[in-house]
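Just one protein chain is left out here, and the rest sit where they should.
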């Protein structure tokens, strides 16, 4: 029994289930892929990823999930060193009702706070996500 | 006539006036202080600050100003190297209707994306802004 | 009952108690102060800080706590934007048996990976921590 | 008529024309490609990119363009999270008379301020730019 | 005679030889490849890379090389903008006796200090390094 499994009893199940549902609501297929990619190297980290960010933080009632995703797209664009996660959350923002035009506005605004290169690379990530969506027939 | 003054004719006046109004709406006294602090060292930069971030970006209709301020508080918390500007924009978020509790949620969420130190320092900035507001009798 | 309190039942108590003990072992007084500073603004975040970093991560058996603190001092020195947390963890490293000379070596090495300014600012943080220790009569 | 087009009247034409000329002088083909890449996703951002960085900042008379490009190559190497833009500006530096040897010196110096990995990745970017130049028969 | 060659006399030979031995001990084939990649563009930088990081810093007796590599893996994971160097040092950590499980623990811990995206990208780098090792028949 691994360390994370050891702590996975009683009410921790609640956090895990709540987190998994939230992950699927927001990140959809992209989130599932991230979790699967961890299976071979750090399965405990997959559990922690579901429990803390999604079970503890995203599940808090004090801020709507639309605002949360706008915050994440802004932060990851500004940091500029996490392209795979930025793409997952651009899709996540679309999944919870942020429009493509709004995603583009959030990223453009980062030119002011983190510079034009950060915004340009954020727009490149958005272009990839929008194009992938088009291929699978989802609406713009 | 400085370089920036030279370009300050015709329709550029529109951008400047529009930007100044936006700066005052969002950042209030904090924004005015930033502009004043530039007078002695880089007056042209004060003009550019009003024209581009506020006249060009914040004035765009595609995203509500509440979402814009949530994005900025998130980004500056995550970057972690711009405490003065973070404080101005925490106040800016409050000015446009984001509640204190929502500001705290946005900052807490950055623990997931930029680490706990970034979130802790963001919360310390929020505590200062909230305390300063209390002193001048503004509502919570 | 706050959101964090709501989730604080059953086996979550275990994570919290385990995390609190770990926080006290590693960060000592510095950690307690961080938790107390959150009481007025984000009490739920204090609980999450104890549960996830200390209850979930630091409590894992796969890496000795001495190596964990070396890793944290290195990372915070390299990031260069979290001086308060760096000081807490320099003290934390000393608390778990890393010597002052070793702390200095870790920080010096960051000159190679994050530049000389990061290392110089890390050494300034260490100087403050060492001086504060001397005042309260702790051994070098 | 988009928002950016709406503001594109009177003397704003001057900023745009001045910026476009500057972009072509410095970044050449690389700059044109960046602008074109924005056409499908954020055409307004293409205009803002020409107007503010190039029309407002690069066109200022207070600093020669050679020094400006040295500053940009240094900053993007040190930040380490904007490889595409670093490549455009390494070419830009060459375009305005900085020699290859000088570009290499600027990047090497960043080992001191941002660490050896930043400098190594900057040199890798320079190697790509120099190699691409060789293919199209431009002088060293 | 280049500038670096000019300084390469007398006791500087000692630093160079000491550094080269250290580079080979820690980074192995990965380190040699980095040095070779510099031959065409910045040969002096190859010498400086051997002399300062390896001849001056890694050769210092005050901290064991295992702890040094843990520090470097932590820092590069947290910075998140130097994937090639992170991979070289994950292999370097394995070369000096850090286990795969310990490397994974160090990277997971960075989720606390630099955010989950930094840790996820660090784990992706580790997965690549571990997989490459498996191909050439090295033990786990």
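Labels A, B, C, D and E are assigned to the chains in the order they are written; within every chain, residues are numbered from 1.
Criterion: a contact is a pair of C-beta atoms (placed from the backbone, for glycine too) under 8 Å apart; a residue touches a chain by one contact, two chains touch by 3 or more.
Fair warning: this is a prediction, and the values are worked out from it, not measured in the lab.
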Chains in view touching the one left out: A, B, C, D, E
Selected residue (touches chain absent from view) among C:67, C:95 or C:121: C:121
Contacting the left-out chain in the complete assembly, out of E:40, E:62 or E:97: E:62
Contact partner of the left-out chain, one of A:72, A:112 or A:126: A:112
Positions on subunit D contacted by the hidden chain, ascending: 52-53, 57-58, 60, 62-63, 67-68, 70-79, 82, 85, 101-102, 104-106, 108-114
For subunit C, residues in touch with the removed chain: 79-81, 104, 107-108, 111, 115-121, 123-124, 126-127, 130
Touching residues on subunit B - with respect to the absent chain: 34, 37-38, 40-42, 44-45, 48-49, 53, 76, 79-82, 84-85
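Here, only the chains that are shown with their structure count from here on.
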Contact-pair overlap exceeding half with A-E, pair selected from A-D, C-E or B-D: A-D
Chain at maximum distance from subunit C, centres defined as averaged CA atoms: D
Rounded Å distance, subunit A centre to subunit C centre (Cα mean): 27
For subunit C paired with subunit D, centre-to-centre distance based on mean C-alpha positions, whole Å: 41
Residue numbers of subunit B (touch at least two other chains): 52, 57, 60, 62, 78-79, 104, 108, 110-118
